[in-house]
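Each remark here refers to the structure printed beneath this line.
What you see is the complex with one protein chain gone and the rest in place.
As written, the chain order gives the labels A, B and C, with residue 1 at the start of each chain.
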Amino acid sequence: MPELNLVEAVNRALAWEMAQDPSVVLLGEDIGVNGGVFRATVGLQQRFGAGRVIDTPLAETAIAGTAVGMAAAGLKPVAEIQFSGFIYPTIDHIINHAARLRYRTRGRLSCPLVLRSPSGGGIHAPEHHSESPEALFAHMPGLRVVVPSSPSRAYGLLLAAIRDPDPVIFLEPTRLYRLFKQEVADDGEALPLDVCFTLRSGTDVTLVSWGAALHETQAAADALAQEGVAAEIIDVATLKPLDMATILESVARTGRCVIVHEAARTSGFGAEIAANLAEQGLYSLLAPVQRVTGYDTVMPLSRLEYQYLPSVQCIVAAVRKTLEGA
Amino acid sequence: MPELNLVEAVNRALAWEMAQDPSVVLLGEDIGVNGGVFRATVGLQQRFGAGRVIDTPLAETAIAGTAVGMAAAGLKPVAEIQFSGFIYPTIDHIINHAARLRYRTRGRLSCPLVLRSPSGGGIHAPEHHSESPEALFAHMPGLRVVVPSSPSRAYGLLLAAIRDPDPVIFLEPTRLYRLFKQEVADDGEALPLDVCFTLRSGTDVTLVSWGAALHETQAAADALAQEGVAAEIIDVATLKPLDMATILESVARTGRCVIVHEAARTSGFGAEIAANLAEQGLYSLLAPVQRVTGYDTVMPLSRLEYQYLPSVQCIVAAVRKTLEGA
Amino acid sequence: MATVARFQVDYTRFLDPQGEVVTPLPEFAHDPEVLLPLYRAMQLTRTFDTKAIALQRTGKIGTFASALGQEAIGVGVASAMRKEDLLVPSYRDHAAQFVRGVAMTESLLYWGGDERGSDFAGPREDLPVCVPIATQICHAAGAAYAFKLRGEARVAVCFIGDGGTSKGDFYEAMNFGAVWQAPLVIVVNNNQWAISVPRPMQSATSTLAQKAIAAGIEGVQVDGNDVVAVHDAARRAIEKGRGGGGPTLIEAISYRLGDHTTADDATRYRDPAVVQEQWTFEPIRRLRAHLVRLGAWDPGKEELLAKECADAVEQAVEGYLAVPPPTPAAMFEHLYRTLPPALEQQRDTLLAFAPDGGGHA
Partner (left out) sequence: MATVARFQVDYTRFLDPQGEVVTPLPEFAHDPEVLLPLYRAMQLTRTFDTKAIALQRTGKIGTFASALGQEAIGVGVASAMRKEDLLVPSYRDHAAQFVRGVAMTESLLYWGGDERGSDFAGPREDLPVCVPIATQICHAAGAAYAFKLRGEARVAVCFIGDGGTSKGDFYEAMNFGAVWQAPLVIVVNNNQWAISVPRPMQSATSTLAQKAIAAGIEGVQVDGNDVVAVHDAARRAIEKGRGGGGPTLIEAISYRLGDHTTADDATRYRDPAVVQEQWTFEPIRRLRAHLVRLGAWDPGKEELLAKECADAVEQAVEGYLAVPPPTPAAMFEHLYRTLPPALEQQRDTLLAFAPDGGGHA
């Protein structure tokens, strides 16, 4: 099995599905000749041609909007937004059209597109390159929102996203693109959408996270293990629709939950999970839920970005706090 | 004191502040000669001139974007987005610029704009005219998000929003525009931002809501009063920054909380409030928190919109459920 | 200083307001077989609009946008399309939709607040009415790209208003279509108003056709009240696109003789006298005069057609009113191809509380 990092896994998944399904096309800025600014699409235009790997003019609204038209006309477009800070102009077409074309036409038409974008901070990128917009999309009915946290999950979930008959927002943690490699069987096997993945089982506390923050979450769990604290770790993976059952089952056993994400705290997706616990898991909670998140501040420029990102320290401290809870 | 409905109160607040502060300008589609499709700006162009009440071309991105430029250059623009379903193209300028111009320039520049838009359903409007986008904006650091629920609060909060030195998203419940009148002293007195308003005190359960849904929430409280259930009602009013203290204090007394909003449930702003209860109010909760919200479906066309909107029935049932909770 | 580029915008009109031929007619304009269906379609649309407004006034449908005075645009364009072409309409394009085979009952269902109105039995691939202004131009460009990629001889035809040409989507999509040389035709219904905003306040340009120059595509201007000019321009543009000639922008100059929608009161912002005057330019009268000259029309035929249209509309209305209200459960149908388990509980809550199906708007 090849050892791949996350961005290589994305590239393999795209290549696999393009080879299998001629209706799959890629579009975005600099994805063709240049292979994408992060190289996610490297080699694909040479292999599948400029007709299926489209270097578009510089216009995110039209990238999303033409993708909607392509999908309505029977293609399976996978659009790339170069950096998450430039994804906002796509929202109108995503919420007003992609997410509801099937609904509006009572199933006569549908919109099987995937909107891919690097997401999150931690690579000392310029301004507006380190946003975490997942919660915005998670609020939009009719969408799926997926965030992979490892090369193998990126590969399997992206295949599933492209094959899904409905629109999927696929946010790739920039910080993980080259952070580590993993054996990935490039065999076209998709992973299931709409379910959480339990990465580690534990009995003392449930740590819930997704994307790059799982890296610190796992490091925190390791540190806690030293202190004899057994943390269960859940990778949400598909934020919308949310597999709350897995989280509730875990918290029913541990009685404690710490949610970790990089996006701003207020109305971040951690709120939705904590809210569900307050509604459906209250009687299992032995201590207050803790959210360890990005602050409700502007994502700072690179010099302070690591003060902004949830740190192992903060996660450990939050866990200790829940453990104190009666 | 004049008896005003909500849209008249908005009109009076705009008129008052334009008369006081020459830097206040209004811009939007059909707001001048036509006085706005809901008549919120009626008479203002005649009174203050076409230079300060601007009928713009049809382009929401530029309405928001030029408002940012006006604000950076010392004006206090109050931009109107004609219907909430067309507010999405403004998001890029709001989150990438308006919300962070002060931060990015370390206070050298600022962006005191107000983005007004009718919001929510219930008036049998056409497609895309009944959206509730408050949670999207509540996730954006640097903003204020305000939703009035009565003529007097619309008047006082809009004055406060215009006078606020930072950007404010002001969402006016379309359904309340003409639903009822109220005495409003048109005296230029602003109401405080960043605080909740307790509309009714009660000891058995805390009902938290904002905007039009407060109408059903109050009706539900009346029905419950018949059964001897005393509900406390909190109008959040300013969603961001959130005055959680008032909500926590109330729930500390009642032990039970039902949150009501019209927007889709998942990642709606009710999640943020419930999450805070799970974090900071857990030990006061005698029963699971309940959210009564719009469903995670596309806002339906008019024939089904009242099946979509939170009903008095649903709120009452949710309260009964919390009361059963141990 | 050197001049490096030159452009011009041409305007075409064949029939003047009185129906006189002012430019040598194209072949088809001599043929009643071609013209009579266009005349009928325009009359049908006008009959439908009158009825739809009445239905709104009596609360049987919701807000409605009539095409009064602009019938020649939708009819002239849609009649130049092939069945396999794709229509991407805005909310004022039912004239074109009817020609494409959308049922009037479906249109009433849509404006009556029922999503089933967009589940067209006829043109299964045509896009539904698009309300967010100008976004549909992006969709049309994307569909056109799909046709080109698959080597299908199909053309995407979309409509937009004069106001819509101010929106970024319009320019971005036109530019994409141009770079792709996609089979795309963009028809601007310049009815002089965007609700209360008159055309001169919408853009400082002397024409809207010249906006095509920003994308490097052909832009032409036609008398939008002359169905011959509209049909001729549309046919050229559509066949050019089919032949690989790329996108075309057609500005069809017309006038909105009615209110913006039933929710609007145009007397607030425009002089009724001016509107009255504009009636002399409306499209039906001039085609009728031409047909009479061709010996293909007379008062008797007119009477029969009026009755035929009235009956057809009446039938459509009956069909509409006979449709049982949607069930609340419909809210969770077609949201995704298969409803995710996470949403089942919400659906059950809905069914537990929802009164039976929604009433009329």
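Please note the rule applied: a contact is a pair of C-beta atoms (placed from the backbone, for glycine too) under 8 Å apart; a residue touches a chain by one contact, two chains touch by 3 or more.
What you see is a predicted model, and the numbers here were worked out from it, not measured in a lab.
A.B. asks: Among B:M1, B:A19 or B:L109, which one touches the chain that has been omitted from the display?
C.D. replies: In the complete complex, the chain left out is touched by residue B:L109.
A.B. asks: Of the residues listed, A:P57, A:P165 or A:P192, which one is in contact with the missing chain?
C.D. replies: Per the contact definition at the top, the residue touching the missing chain is A:P57.
A.B. asks: Hey, which of B:L4, B:M18 or B:A72 is the one touching the hidden chain?
C.D. replies: B:A72
A.B. asks: So which of C:M201, C:V275, C:A296 or C:L339 would be touching the chain we can't see?
C.D. replies: C:M201
A.B. asks: Need a quick check: the contact residues on chain B for the chain that isn't drawn.
C.D. replies: Touching the chain left out of view, chain B contributes residues 25, 51-52, 56-57, 59, 61-62, 64-75, 77, 92-93, 96-97, 101-110, 141-142, 165-166, 194, 241-244.
A.B. asks: Which positions on chain C touch the chain that was left off?
C.D. replies: Within chain C, the residues touching the omitted chain are 1-12, 23, 166-172, 175, 178-179, 181, 201-207, 209-211, 213-217, 221, 246.
A.B. asks: Footprint of the hidden chain on chain A, which residues?
C.D. replies: Against the left-out chain, chain A lists 29-30, 32-35, 37, 55, 57-62, 85-86, 89, 124-129, 265, 295-298, 300-308, 311, 313-314, 317.
The rule is short, and it goes like this: only the chains that are shown with their structure count from here on.
A.B. asks: Taking each chain's centre as the mean of its Cα atoms, which chain lies farthest from chain C?
C.D. replies: A
A.B. asks: With chain centres taken as the means of their Cα atoms, state the distance from chain B to chain C in Å.
C.D. replies: Going by mean C-alpha positions, chain B sits 36 Å from chain C.
A.B. asks: Indicate the residues of chain C shared as contacts by at least two other chains.
C.D. replies: Chain C, residues with two or more chain partners: 115, 132, 168, 335, 343.
A.B. asks: Two or more other chains touching the same residue: where does that happen in chain A?
C.D. replies: Counting only residues that touch two or more other chains, chain A contributes 61, 92, 96, 103-104, 141-142, 241-242.
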